[in-house]
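Note that this complex is displayed minus one protein chain, with the remaining chains in position.
Chain IDs A, B and C follow the sequence of writing; residue 1 opens each chain.
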Amino acid sequence: MPLNFALLAVLAAIASGLLPLACAKSNRAIKLLAFPLLGLAGLCGIIGGGLALLSGTSHRLILPVGLPWLHTHLLLDPLSGFFMVLVGLVTLVTAVYGPAYVREYERGPQPLLPLTVFTGLFIVGMDLVLLAADAFTFMIGWELMSVSAYLLVTYQHQHERNRSAAFIYLLMSHIGALLILLGYGVLAGFADSFDFARMAAAQLPLGWGSAAFLLALVGFGLKAGLVPLHVWLPEAHPAAPSHVSALMSGVMLKVAVYGFIRFTFDLLGNPHWSWGLIVLFIGSISAILGVLYALMQHDLKRLLAYHSVENIGIIYIGLGLSLIFAGTGHPALAALGLIAALYHCLNHALFKSLLFFGAGVILQQSREHDLEKMGGLIRRMPVTAGCFLVGCISISALPPFNGFVSEWLTFQAALQSSVLSNNILGALIPVAAAVLALTGALAAACFVKVFGVCFLGLPRSERAAAACETTLGPRLGQIFLALLCLLFGVLPTWTVAQLENIARLFFSSGMPEATAHGWLWLTPVSSEVASYGAPLVLLGIALAWLLTWLWLHPRRRRFPVRIGPAWDCGFGPLNARMQYTATAFTMPIRRIFRPVWPITEEHQAPSAENPGGRYRLRVGDWAWLKIYQPIGRLLLGSARRLAMIQGGNIRAYLAYSFFTLLFLLLVVSL
Amino acid sequence: MALTQLSLAEQLVLTLAALILFTSFLLLAQNRIVSLIHTFAWQGVLLFVTTCLMAANSGRHHLFISAGLTLALKVFFIPWQLRRLVIKLDIRRDVEVVGGPSLVMIAGGVLVLFSYYVVLPIRELSFLASRNTIAISLAVILIGMLMIITRRKAVAQVIGFMSLENGLFFAAVVATYGMPMVVELGIAFDVLVAAILFGIFFFQLRSGIGSLDVDHLNRLHEVDR
Amino acid sequence: MTALYLTLLIPLAATLCFAVIGHWKQAGTLNLLVCLATFGTSLQCAVEVFNHGALLSPGKLFYVDAFNVYLLLLNAFVGLTTAVFSRSYMAHEVEIGRVDDARMRLYHSMYQGFLLTMLVALTTNNLGLLWVAIEGATLATVLLVSLYRTPESIEAGWKYFILCGVGIAQALFGTVLIYFAAERVLPGTDDALLWSVLKQHAGELEPTVLTLAFVFLLVGYGTKIGLVPLHNWLPDAHSEGPTPMSAILSGLLLNIALYAVVRYKMLIEPALGNHLPGYLMMGFGMLSFTVASILLHRQKDVKRMFSYSSIEHMGLMTFAFGIGGPLATFGALLHMIVHSLTKSAIFVTVGHAAHVAGTQSIDKIRGLIRTQPAIGWSLLFGTIAIAGFPPFGVFTSEFLLFTATMKSWPWLVFPLLFGLGVAFAGLFRHLQPMVFGEPPAGQLPVKANMLPVLLHLLLVLLLGIAIPDVLSRWLDQATIMVVGKGLL
Partner (left out) sequence: MNGWLLAIVQTGLLIAAAPFLAGWVKWVKCRLQSRQGPPPWQPYRDLHRLFGKEVVVAAVASPIFRSAPYLIFSVTALACSVVPLVAIGLPTTAIADVIVLVGFFALGRFFLALAGMDIGTSFGGMGASREMTIASLAEPAMLLGVFTLAMTVHSTNLASMISYLLENPFQLYPSFVFAAMGMVLVAVAETGRIPIDNPATHLELTMVHEAMILEYSGRHLALMEWAAMLKLMIYSVLLVNLFCPWGLVVDYTPPALLQGLLVVTVKVLLLGTILAFAETALAKMRLFRVPQYLALAFILCLLGILSHVILEVN
């Protein structure tokens, strides 16, 4: 039954992608066909995946397509069900949000059709990855997802920037896919089959297992955006239409995480603790560098993209902890780490897509993507601002919203490192936790910047001043996600109980104590060790607020609020240029962590012809400068040297043939 | 086995083999186009004689047809056509530049040795001459290629190519008493078409590039210049 | 049997006819009809082979088995779809005055002649005739390469002619050596070059001669396959000739040459008792694959670029056949199909694109999707397919090759990966600006028939999603023939 829903989701997504081809002429028809079907796909995905997750059962199906000796195996178990729900949720919101959002593109130079077609196929690809139970199907889904995403990123291909972003994305994604394929190859070498069930049953020696693990780490990491494999992310996300960015950042990265979990926890099995240490290390690096780079961005979507790097880092910290505990024989704690990571997947999917949807509205309404030109939007688009605020609070890991819960669980997992007999690990894990804490605090700083500069204060440009609230669809979509953010923040116990079904797939035990004290209390290890009563926190805040409000109510009547000009220490009338800019806001942090970024600053003192003076700041990316550019240069250089063999002289060509012949004759007669 | 134990016909074949190799060297050394064409024609004659000899000796009469084709194509038609073209394109006097004549000759000698070395492992079964004649024909082929590589004129390249084919024919005739008839005919047809195409190309080269010097064919390349 | 003869006779007759009437206005349509007839008969032929097993003609001159019949069908099919394209393409060329009547006669005649030689090469049982046919294919196309009589095209034609001529002469020497070896086993018969006979006596042939012969055959036919460092003619010839020619050169001729090498490998490897031919093929294949994928980055001419992609893929197939084993062979056979379908589709599209832009220079082709979406998207999807993205069939075959390499030569997977990545980057960095972006002012759509492209890409898509049972059994039979062991 759940599998039927999942298949229905795939079919609906296919239909959403392909049916509009039949009515390519009418934008109205395209929208009427594509988006409802997309919504149906999302809904079916949620139902199917949700049923599988809640019931904790696995469902298999073999379709008679694919290779002659390897038919398409499909599997819906709680793990894939969970990710199916994620995909479904964001897809559903996209279907609500999309029709109004794409109206902008109807006036643009590109036809609408490719956007809807590839959005549909993109969802198909992701669902297929989640459902695949053999490497061939998996790779088909995987690459379908990559290519559709590529075509979505290039949708507005009139801008050169978008094209190069898409190119980098697809290139890295392709290399990642090849590495993943290689990883599956290693597994298949021992299982003698590409069927996941056989792979999972095969036992690998540690050396080969580690090789496969590393291949998977890099392969999936390229897609997930781990540092230093993240460089495509901040390029591609701003280039795509916003609802696609939401899908890419919110769900596609999660599908990569899914792949990694499936590969490492399920197919490889028996993890070695050193793998966990590697994952923990890379996750920590990604988290901290992701947020630090995000802080320096002032293109809104680019900033959000770097935050995706950060959040993927956090997820990998959880996974790393889980691997370490699993490798040292603590299944309950391993389950805790895994659940923390999965919970963060859920949360990130919700709040990051919420933020991207919000960014899309801002972009559409103000036609600005530069933070420095926004400001004061809260007064003209209150709903979007409110939802965006919820997203900001969630991503900054503040209680009682959802981001906090998963980080809290990760902390709890990290703090259990004292059970490890290996003291070095015991010392390193708290450091990773400290990095996580630093990340969270910096993220909060970053989102104060984003929200403050974008929504508060005075508008910094004409366009920002002219922006207005969006239509019903996008508003509903955002409100829905914002509510979910709150809901999953307030009901962690229920959520964790469901996620335990996934942990039980891989570890002998779930977390027996976690939900033992009722839905109010989340006690991951035991109630003595740590507890968090999320509903009570919300209740407490509300109660305190209410009491304060009631207490001050009489005074409010006596002294009504008087509206006046801003005081500003008496400096006289405010104007928008007096405000702190995004660049200025992060200046202290820039000074503190100076070597982290390659920064070029241009100062121009005020002069007669340029009375305002000028300051310009460019923040690059070391990974790009130090890793990718040299590789590119090396490749082109070797191509230039190799091109000598095509020098144009026919006698040289004949000489190649001649000497090849002589060489081969010599070889065979030796 | 000593040479004296062989039959006269076999001795003759060996002698002809040596002569053909000699003409190959002549081709390599020759630096006037008309002389090249003449030498090539003489090589064709030697091939013709060899074929006839093999035909008479083995009693495979279809080899006579092959010999006739050789005579017609290699001795008469191709040299005649080349000569006609050379006169028509007025390149009779073009002195061929051979890249370091003595060096090329030495290279030719090395190639002969190499050919012998390469065929040495072949197990001897019946006819003694076959292995050695294969060595000779391989040498002729390799020298033909060397000639193509070292000549800058298109005409000389064609002659090198044709002489290379002579080596092939020689191998086919001497080692295996010719190919099956249908193949022989096919090959002859191909050679004929090739010869005509060469002629067409000379004109195209002259009109399109303005020269028959193959080193001027360098528009299509991928090097940064 | 009749079907087979008809398959050969129809193009032969057409070759002769078109030499006279090839410049007629309806010649393009006629050409299409002839190809359709050929396709029909070859289909009939395939059905016969499928139902009754291998066909041997009474004179033992022709032999059709599972291995070549699927290539036969492929040839006829690609010939047909390219003829569809050729019709509109050459009409446009006539319109803009690039070719005159005489050249149209030559073109149509040689189009059929080329198809004929390739069909002969595929179906012949006689290894000598195989050589004759492949040489004939060179001769048929050489004047087409220089059809436009520009200095570049003449240069390309000459290079093609000389390099392939010299190369193929070496293959003839290899054939002579095979004959020499066979003569000792089967003295005095004319059957000594017949594949069907030789195959039965493979074990008795003299190994040293066969080794030498294989070297010559590999260098000879390898020149035609476009193996590095024998490949230099290939980009030139592909880029300068008329595009339909490039499509069938890339889609068919290279395959036929590879087919010839594989036939010899089938014969020689069991006789030698070692894996030397396989190693040589693997070496050449890997070298070609790597070099071509790197050189893709430096291309400025769009057809030249895709011809390098052909070298890359031929290298891959050669490598796979070299590995041997059922999985790799199955993959390589499948790759032959998907590559020639995809590549000819790409060349067809590129031909239209060049008409739109008025040039083949990558720098000048811009914004195709905007100007003419059908061409732009086709080019994009063709390239996506050829770069090995699922769900297109190229992925399936590459997946198999990859798996096979993992199994037998794990470390060679890394150059393979490297090459695939680099080749992808090379293709896409050039492709993107061509299909995307703003078109230059005044760029107008052209009349284009995208049916062949659509058909090819749909077929490739189908092969990526599910290999039909018929085809997989067929490929399996061919695999059994090549390596003696099947997969299914």
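Methods note: a residue touches a chain if its C-beta (ideal position, glycine included) is under 8 Å from a C-beta of that chain, and two chains touch if they have at least 3 such contacts.
A quick note: this is a predicted structure, and the numbers were derived from the prediction, not measured.
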Shown chains touched by the chain that is not drawn here: A
From A:L76, A:V257, A:L303 or A:I393, residue that would touch the chain that is not displayed: A:I393
Identified contact with the non-displayed chain, of A:L442, A:C485 or A:L654: A:L442
Listed residues A:A22, A:V65 or A:A566, member touching the removed chain: A:A566
Among A:A197, A:A211, A:L415 or A:A655, residue touching the chain not depicted: A:L415
Residue touching the undisplayed chain, where the options are A:G313, A:G457, A:G473 or A:G648: A:G457
Where the unshown chain meets chain A, residue by residue: 375-376, 378-379, 382, 385, 389, 393, 396-399, 404, 408, 411-412, 414-415, 417-418, 423, 426-427, 430-431, 433-435, 437-438, 440-442, 444-445, 447-449, 451-453, 455-458, 521, 527-533, 536-537, 540-542, 544-545, 548-549, 552, 555-556, 559-569, 571, 574, 576, 578-580, 584-589, 591-592
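Just so we're on the same page, only the chains that are shown with their structure count from here on.
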Chain pair showing more contacts of the two, A-C and A-B: A-C
Separation of mean Cα positions, chain C and chain B [Å, integer]: 30
Centre-to-centre distance between chain B and chain A (centres being mean Cα positions), rounded to whole Å: 69
Chain B, residues touching no fewer than two other chains: 118, 121, 145, 148, 214, 217-220, 222
Residue numbers of chain C (touch at least two other chains): 158-159, 162, 166, 170, 212, 235, 295, 298
Residues of chain A touching chain B in the complex: 640, 643-644, 646-651, 654-655, 657-658, 661-662, 665-666, 669
Contact footprint of chain C on chain A as seen in their complex: 64-69, 109, 111, 136, 139-140, 142-144, 146-147, 151, 154, 157-158, 160, 163-164, 166-167, 170-171, 174-175, 178-179, 181-182, 185-186, 188-189, 194, 635-636, 638-640, 642-643, 645-646, 650, 653-654, 656-657, 660-661, 664-665, 668-669
Contact set on chain B toward chain C in their complex: 118-119, 121-123, 125-126, 130, 134, 137-138, 141, 145, 148, 154, 157, 161, 164-165, 167-168, 171-172, 175-177, 179-183, 186-187, 189-190, 193-194, 197-198, 200-201, 204-205, 207-209, 214, 217-220, 222
